[in-house]
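One protein chain omitted, others in place.
Take a look at chain A:
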Amino acid sequence: MLRSTDEIIADLKAGKCSTFTGGVHPPDEKSLSNTTDIQTLPLPDKIVLPLRQHIGTEGNVCVAEGDYVKKGQALTKSTHPFAVPVHASTSGTVVQIGPHVVAHPSGLSEACIVIEADGQDEWTTLTPLAHFRSLPQQTVVEAICDAGISGMGGAGFPTHIKTGNSKTIDFLIINGVECEPYITSDDRLMQEHAWQIRQGIDVLHHLISPKAVVIAIEDNKPDAIKAMQIACQDKPEYLVVAVETKYPAGGEKQLIQMLTQREVPRHGLPADIGILMFNVGTCFAVASAIYEGKPLIERVVTVTGRAVRQPGNYWARLGTPVGHLLVHADYQVKKQPTPQVVMGGPMMGFTLSSMAVPIVKISNCLLVPAKGEVNFSEQERACIRCGACADACPASLLPQQLFWHAKAKELDKAQSYNLFDCIECGACAYVCPSEIPLVHYYRQAKAEIRLEKEEKSRAEKAKERFEARNARLIREKQEREERHQKAKEAREAALATKQQSAPAADSSPAKDKVAAALARAKAKKAAQVHSNQSTAPDNDADKKAQVAAAIARAKAKKEAAQASDSQENSADDERKAKVAAAVARAKAKKEAAQANDSQENSADDERKAKVAAAVARAKAKKEAAQLNEDSVDAEPDTHSQKIKPSTDTSSVQVHNAESLSAEKANGHAPANVDKEKRKRIAAAVAKAKAKQAAKRNNSEAE
């Protein structure tokens, strides 16, 4: 299917090359700017360097505002493979790191480093690698990356990624086609710096070791072809090929098709068919980086159009504001009723919203047309389906169908007509007799599709999250029900055992729970009894009793909860214990608050309350301490530790409880004894409390 590499090389040597479908022949207008040498510009006062000037991610800023930087010093750093650093293009002070309008059709701002030039233009120390052939490849690739080199033809793809490619490469294609009208920066660069470009090719050749190097130049640049031929005459494997002048011959896919008749598969890369392509400007930058150690800090920019008096090419430092360049090219802005600055060529360039936009690595041209120089579409007419767009399309798409579907927002249909194979070269819109801005429609449709996809993936994620949550809730509910079920069974079992009055072998959680429930019942009864006793005499006493009963209830509940939880592992236990401690602390606090409330009543009350609060605090502390102990020596069989002493206001009871809990912790106390004890304790507590309250009431009454 593919022609063999040798066949292709033979054809190219014979000067034969194919063509691509479609294409247009706009007036090239190159003679405006390609007759004069590349000029240097005076240093601008301010340099604005966007952090991201290529396809990929931006590096991390490694300077701060106020820092002094030297020319060529790296300002960003990153280990991300798709990040290339940005370098200071002159020496000076970093005055600002923040958003600034950048070279993007949107006219939006991006993070930039602003350097105020000190006029010294002092280089940082440079480390050339002229002996690159004896160095490991990795070192050379890293040096290319560190020099901040990304494709200078327009796309800005990081160069080191291409050079680090591991596939077998048949052809290394050097793109000097420059098919866009008006632009002559590559043309002039080839004419004036052919040798350096050749050096760059040497470096790339060394890294990639292709079967052949093809330097493709459009046949409307005879001087550049001659210069490159002379520069490469000692290397027979470097073929300088003149290709047909047809837009967009310089497009990567189109040039590959012209030279090799191979097609880059959809979703594929040129490397997949054994081809790598670099722009001549990139080769020049590689040569500077390797032979001189200079990072990419300047490039050739064509300033052209009939609105400038001195169109030509300029060495522009990256970060130079567009306005600075235009001033030096003598831009007749006053004469323009509708001033317009296009960055890039007339076919694919975009209009700038501000003169403050800085030159970046991919800015090859500034086109400032005079009035009437470029044809604006005044009003879009109806498509007459003439098909001129399809004849012009280099990707063999049907632009007209894409247009109908894009306009009707039938995005899926637009995609089925391979919308995303559109390279936005603008050939279709160029030929359209109805002056329909076709590319604009495609861009919009593409953006909408991307947005839709993003939203879809977001919605899917949300759905996943929602479903996961639902599943979790259901699971939790089931677990809870299971737990309740188990507790219920255990209770019933315990009841059954009790009825049979059979001695249980050991302290099971179920038993604990039963004990707790019994205690609860007791406490309730006691409280009830107490309240019955102290009905009329005093309300206060009644209240106290109720409080006590409530405390007892709460405690009993807690115990029950702990008991039910005690089946779970020790880590869980620990958490539960902590919660319990927190509950106890909260209770203590509440009691203290209650005590405060009752302060107004009498001094006696106050004292009582204080005592109660102190007790509660003590209790809480003790519980916490116990918990710590528990968590420290958490044994596999820790479920019994969970049983908290049913402590209360009297220290005796506390002791009792402590000893009880100790017993329980050992886990060898007979269950019924345990139960008995606890019952008794609970009853005693309730009783004691009731008594105490009654006594106090009495003393108060006295």
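Basically, a contact is a pair of C-beta atoms (placed from the backbone, for glycine too) under 8 Å apart; a residue touches a chain by one contact, two chains touch by 3 or more; residues count from 1.
Going forward, contacts and distances are computed from a predicted model.
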Given the options "DhaK domain-containing protein", "Na+/H+ antiporter subunit C", "ABC-type quaternary amine transporter" or "Ion-translocating oxidoreductase complex subunit D", which would UniProt use as the protein name of the unshown chain?
"Ion-translocating oxidoreductase complex subunit D"
Return the single residue from A:60, A:139, A:233 or A:396 that touches the missing chain.
A:396
From A:16, A:381 or A:488, the answer for touching the chain not displayed is A:381
So one chain is hidden, and I want to know which residue out of A:179, A:352 or A:406 touches that hidden chain in the complete assembly.
A:352
Checked against the full complex, the residue among A:181, A:281, A:295 or A:312 that touches the missing chain is A:181
For chain A, residues touching the missing partner are 20-21, 24, 26-27, 107, 181, 253, 257, 263-266, 268, 333, 338-342, 344, 346-355, 367, 369, 374-377, 379, 381-387, 390-391, 394-398, 400-401, 415-418, 421, 424, 426, 429-435, 437, 439-440, 443
